[in-house]
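Accompanying notes for the structure given below.
Shown here: the complex without one of its protein chains, the others still in place.
Up next is chain A:
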Amino acid sequence: MATKSLKARHNELAATDRQLDILNGGIFKEGRLPYFKDKLAKTGHFPLRPKKLEILQINVGYMCNQVCQHCHVDAGPDRKEIMTRETMEQCLEVIRNTGAHTLDLTGGAPEMNPDFRWFVEEASKAGIKDFIVRSNLTIIRANKKYHDLPEFFRKHNVHVVSSMPHYTRGKTDKQRGDGVFDKSIQALKDLNAVGYGMPGSDLRLDLVYNPSGAFLPGDQEAMEKDFKKALDEDFGIQFHNLFAITNLPIARFLDYLLASENYEDYMYSLVEAYNPAAVENVMCTNTISVSWDGWLYDCDFNQMLGLKVDSKVKHISEYNEDLLNNRNIIISQHCYGCTAGAGSSCQGSVA
């Protein structure tokens, strides 16, 4: 398993143009599969437009303690893109005035940003209803200085959303690296110990499941049942909800699909599973994504493809919610990942 990002390996896919070429070319250019735009048009969904803004998702940096094989961020210890305090201050200004009810911090491992704790403290004062931090679990066990994170999260009433690819060791370690399973289990126990994820607890702990390979996630409810049963029986671990998320064909997952010769089949599966009901609720219709350097995107995926919002306002420093809400969403063939089957977003299924 690679221990460096595509970027550090000078892989050609580190260039977003190259990824977009692949997504626009091949099977789509040859007409074997329809462009996402044409598929949307057929079901009367083009152009894709935002509804009411509900979620502000801020990516505080691409640095991560892990180098997961499926990572759409191409995150890793070698990534140096980190949000500065100055940009955080601009974000805080927006957080205090936004109509969004959810603030969602992501990365990389957001905790690795040196100003992370300061940012959480400040942001929690803004009175946002649901304050999410996407934590990869192993970070809590990675270093002594992170051991108290569960307590820190509790203090600021943070809603913890964590990735857990499977309830068996083999599958988890294959996707995320050796030892990830055991560390994740320990981190979940630590979170449970301060009250996170316990039945009836207000301290929300949700898990994210990504398939570990070139297949789509199964039924979210059924998977949640399996996860709950296995984690409880084997480790006495509790959590609230499971979000099943489809891997989108970008960055390292795209690299994996191409290298394993699964790309075409995977795209066929996504296109075949196109669900107009999922289109109605794709994430970009209620989310704005902010990058570490303050640029604005329709979603975290478009951010990783370098596709900035199609609006006069493109940067957090000139943020204007009304102007932003009056935009067309930028799409490409990776979007099929959001509309397959029950649909997929950072909050799991949407249909």
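Rule of thumb we're sticking to: contacts are C-beta pairs under 8 Å (C-beta built on N, C-alpha and C of every residue); 3 or more make two chains touch, one makes a residue touch a chain; residues count from 1.
Throughout what follows, contacts and distances are computed from a predicted model.
> Would you kindly match the missing chain to its UniProt protein name, picking from "Ion-translocating oxidoreductase complex subunit C", "Simple sugar transport system ATP-binding protein", "Alkylhydroperoxidase/carboxymuconolactone decarboxylase family protein" or "hydrogenase (acceptor)"?
"Alkylhydroperoxidase/carboxymuconolactone decarboxylase family protein"
> Hey, which of A:A222, A:A277 or A:L323 is the one touching the hidden chain?
Checking the options A:A222, A:A277 or A:L323, the one contacting the hidden chain is A:A222.
> Taking the entire complex into account, which one of A:G177, A:P211, A:P249 or A:G294 touches the absent chain?
Of all options in A:G177, A:P211, A:P249 or A:G294, contact with the hidden chain holds for A:P211.
> If the hidden chain were put back, which residues of chain A would touch it?
Counting only chain A, the missing chain is touched by 166-168, 170-171, 209, 211, 213, 215-219, 222-223, 226, 265, 268, 272.
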